[in-house]
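Input: a single structure, listed below in C-alpha cells.
In this view, the complex is presented without one of its protein chains, the others remaining in place.
Presenting chain A:
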Amino acid sequence: MSNQSKWFWIFLSPVLLALTVVVVFPFVYGFVFSFSDWNGLTATSFVGLEHYINLFQEEEFMNSIWFTVKFSVVTVILLNVFGLGLALIVTRKIKSGNLLRTVFFMPNLIGGLILGFIWQFIFISVFGDVGNLLGLESMQGWLSTPETGFWGLVILTSWQMAGYIMIIYIAYLENIPKDLIEAAQIDGATALQRFKNIIFPLVAPAFTVSMFLTLSMAFKIYDQNLSLTNGGPFNSTQMVAMEIVRTAFSDNEMAYAQAKAVIFFLIVAVIALTQVYYNKKREVDL
C-alpha cells in the first residue's frame, strides 16, 4: 500500500465504519429479514412475499399512506405559499426585516415533539375558549375528530416550517439583480407585473427545490404526529412513519414492520430522486 492510499483510508475509516454499521448494514439486514418471520433477534423461516402481500391489504397501513399523501400535498402547497410570501415581505426595505426573519424561523429550532405539545394546548384549550367567546361551536373539540386532527397537523407543520422555506426563497430572491427590478420600475411596471414577469420566473427554481424538499420532509414527519394527536382518534391521523414505529415496538411484529419500512423507503427514494432529476435538468437548461 502506498503512502498516499494509507492516509486516505485512515482519514475515511471513522465515517466508513459508522456509515456501514449504522446505515448500510442495517438497511441490507432489514431488507433480507423482511422476507422472513424475524422477531428482532432470530428468524426461523423465510416467508417470501407474505408480509408485502399482507401490508397492501391492511386497512390501517393503507389509511396511513393515504393520510400521509393528503397531508403532504396540502402542506407542500401551504408551505410554499407562506414561504414565498414571508420571503417577499422580509426582503423589502422594511425596518423590521431582520427581526421578522428571526421570528418566522424560530419554530424550526425547537423540536417537533415540543411544538406539538404546545399546539395541543392551543387547539384544545385556547380554541375552546375563543370558541366560547365568539359562540362558535366549531372551535370546540379540536383534535378529537379526524378532520380537525388533520388540519391541526397541517397548521402545526405549516407554522413550524414556513420559516425554513422562507430562508430558501430569500436566498434566491437576493440573487435577483437589483438593476433588473429598478429598470422595470423606471419603465413603469406595477408591483404585480414585476412579480409576475421578473421575480416569479427567477425564483421558480427555488420552488422546485423547496417543493420536493417539503414533500420529503412532510412524508417523514413523526414527532409532531406523536405529540399533537398521537394518531388519534382511532388511528385516523396516524402517518406512515408512526405506523411503522407502532407495528415494530408496540405490536412487536418486527419483520412485518420492516416490510412496511422497505415500502416507505421506496416512496421516499422516488420523491428524492425525482427532486435530483429535476434539479439536474434545470442546471442543464441554464
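Structure notes:
In this section, a contact is a pair of C-beta atoms (placed from the backbone, for glycine too) under 8 Å apart; a residue touches a chain by one contact, two chains touch by 3 or more; residues count from 1.
Note that in this section contacts and distances are computed from a predicted model.
The complex appears with one chain absent; UniProt names that chain "Sugar ABC transporter permease" among the candidates "Anti-sigma factor antagonist", "FAD-binding protein", "Sugar ABC transporter permease" or "DGQHR domain-containing protein".
Only one residue from A:105, A:151, A:207 or A:278 touches the chain missing from this view: A:105. Across A:79, A:153 or A:170, the single residue that touches the chain missing here is A:170. Although one chain is not drawn, the whole complex shows that of A:77, A:202 or A:268 it is A:268 that touches it. In the full complex, the hidden chain is touched by chain A at residues 4, 7-8, 11-12, 14-16, 18-19, 21-27, 29-30, 33, 40-41, 86, 89-90, 92-97, 99-115, 117-119, 121-122, 125-126, 129-130, 159, 163-164, 167-168, 170-172, 191, 209, 213, 220, 222-223, 226-227, 240-241, 244-245, 248-249, 254, 257-258, 261-262, 264-265, 268-269, 272-273.
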